[in-house]
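Not every chain is included here, but those present sit where they belong.
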Amino acid sequence: MKEQIRKNFSSDNVVPACPAVMAALMEANADAAPAYGADAWTARLQDAASDLFERRVRIFPVATGTAANALALAATTPAFGAVLCDESAHIMQSECGAPDFYTGGARLVPIPSEDGRMTAEALAYTLDRLPVDDTQQNLPATLSLTQASEWGTVYRPATIADLAARARGRGMAVHMDGARLANAIAHLGCTPAEATWKAGVDVLALGATKNGAMAAEAVVFFDPARAEHFARRRKRGGHDWSKQRFLSAQLLAYLHDDLWLHNARQANAMAQRLAGGLFRHPGARLLYETQANEIFVLLPGPAVTHLRAAGFAFRDWRAPLGLNGTVVRLVTSYYTRIEDVDALLAALAAA
Amino acid sequence: MKEQIRKNFSSDNVVPACPAVMAALMEANADAAPAYGADAWTARLQDAASDLFERRVRIFPVATGTAANALALAATTPAFGAVLCDESAHIMQSECGAPDFYTGGARLVPIPSEDGRMTAEALAYTLDRLPVDDTQQNLPATLSLTQASEWGTVYRPATIADLAARARGRGMAVHMDGARLANAIAHLGCTPAEATWKAGVDVLALGATKNGAMAAEAVVFFDPARAEHFARRRKRGGHDWSKQRFLSAQLLAYLHDDLWLHNARQANAMAQRLAGGLFRHPGARLLYETQANEIFVLLPGPAVTHLRAAGFAFRDWRAPLGLNGTVVRLVTSYYTRIEDVDALLAALAAA
């Protein structure tokens, strides 16, 4: 089956887990191990994550990105607080109110942007409208940044540092939704430390599932003191696995030998190849710069129909007002190969 | 390693996943599959569960028992409601308030019992104190029964039917915490249908993790209408796996060829053998009838020390008032073998 063209560009979560992750699961399945995170894998994960980030961190594995985001936000946002985020943010658009739920009803405040990356001006404008002493409005408590963004763009660390400084100046914490952090780092060429805490990030939802894991994400606290009550929050959210070794083992494999980076580079490279081909296609219009592994492209309706008829899978996306044609999202992953991209481009050319 | 004596009786969640479950995970890891439960495994799981229960059900896989319980209770209990449960219930004692959280702050009302199984009289007494028109108190909304109970005892279906009828007569729903339902059914020799909906259960948290899965539980609605908004509740709880096939595949393996029952029978048989040996030990006193796979036994302090020195692992349990000695909990599982039980009994005899 693997010899066939892989035609599913729907998302990076439709692909299999990568072999190293599955092998790690099998290896972890030996004999008894203490439950609820007292196992050796989870202990090693603390070290591996601290090595990765060049700083002593606390890392808590969970199975989904929504859980990681919502639990992290609950640790920094009181019920009467507000989370400021880009209007496109996953926490705003795609988690059915998980942050609202986990924080006990805090408010998410969307900040408009051109391409999924909020600007310092837009943040300042919003903060200006939420003064601390206006108790009729929620208290700005957390700034949430999505890296890579929902539109496939990537913040520069300096931009993050600027945004984070503004938030911290207001006493806010800085959260990063890093569901695709690996793709962002692969694009930036910086270190994980530079992409996160050195730029002012306090707590990170670190993704792995979209980049090769079966089901493994993690909440990373760069200041261990902030993690004080996290175990109870995770437990009452139902996210404390009894056989936690099977989460930690995935993440250990993911961090081992930079698997995360290799996988992300492959995904990004395939996105670049795909974007390049689309750019050269006369009927296609790329809506955003392709920096990570997501491409949003305006295509003629018949071309879309033709691609689907040829077996390619991808999602329609709501087109911005005023555009004619169909906007589709194409997502590459570690699992995408050159021949898969080229097959899609060839089919498009034939449309 | 497997030739060694397995000395860990701490819990049924410290043991590995059984081979069939791991094999199913590997088999499910082939090529792309639709995300968020639109995959073929999840579809097949609906059929497999409906076959198991001899009725069309809706089944929603999640990764933990706490999630299954809390999500199920939230589906039947409004924020101003009350959940009535045995005082020993896992939802009361061991989930750090997950049901309180998921319901939006409903109250858990403990009902005292002798051995983890509430009586009809005790339920009636509590219901009598919570009249519907007393709006100063929470509205009794859900009766939660734990099967097998936290003390290793098992309700008869007729008892469940009696309790459920009383609850339903008050307009309440009936929830079953079936983290160890397999063990209960293995003890009872009845069908899953008889143990659940035929006795009045509306929604079931079905366990698999303690009985051979890696991390897989499920919420089962016997009346599909009750499941209407469950997908959104699960999503906002962060329990909707993008690669859900890996949850469903575990459960399919678990239900296939009665693996659940075989595993539970092994665990129960080992518990019987262990309880028999303990019963014959002059210094030991079993606190409850051993019906499933948990044993609570009062032992002389030196014997406990000796067992631990010999490498056996198990948990101290809070002794009821007035008992001298140490109460320990011994849990068997599908992974426990005759030689493991006999080794523990031999060590005890040598103490």
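Note that the chains are named A and B in the order they appear, and that numbering of residues resets to 1 at the start of each chain.
To be clear about the criterion, contacts are C-beta pairs under 8 Å (C-beta built on N, C-alpha and C of every residue); 3 or more make two chains touch, one makes a residue touch a chain.
Computed from a predicted model, the values in this text were never measured in an experiment.
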Worksheet item: For this file, in which 2 copies are placed, how many copies does the full complex count?
Response: 4
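Convention: only the chains that are shown with their structure count from here on.
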Practice prompt. Name, in rising order, each residue of subunit B that touches subunit A in their complex.
Written response: 1-2, 6, 8, 10-11, 13-17, 22, 25-26, 29-35, 62-71, 95-98, 100-102, 209-210, 214-215, 232, 235-243, 246-247, 313, 335
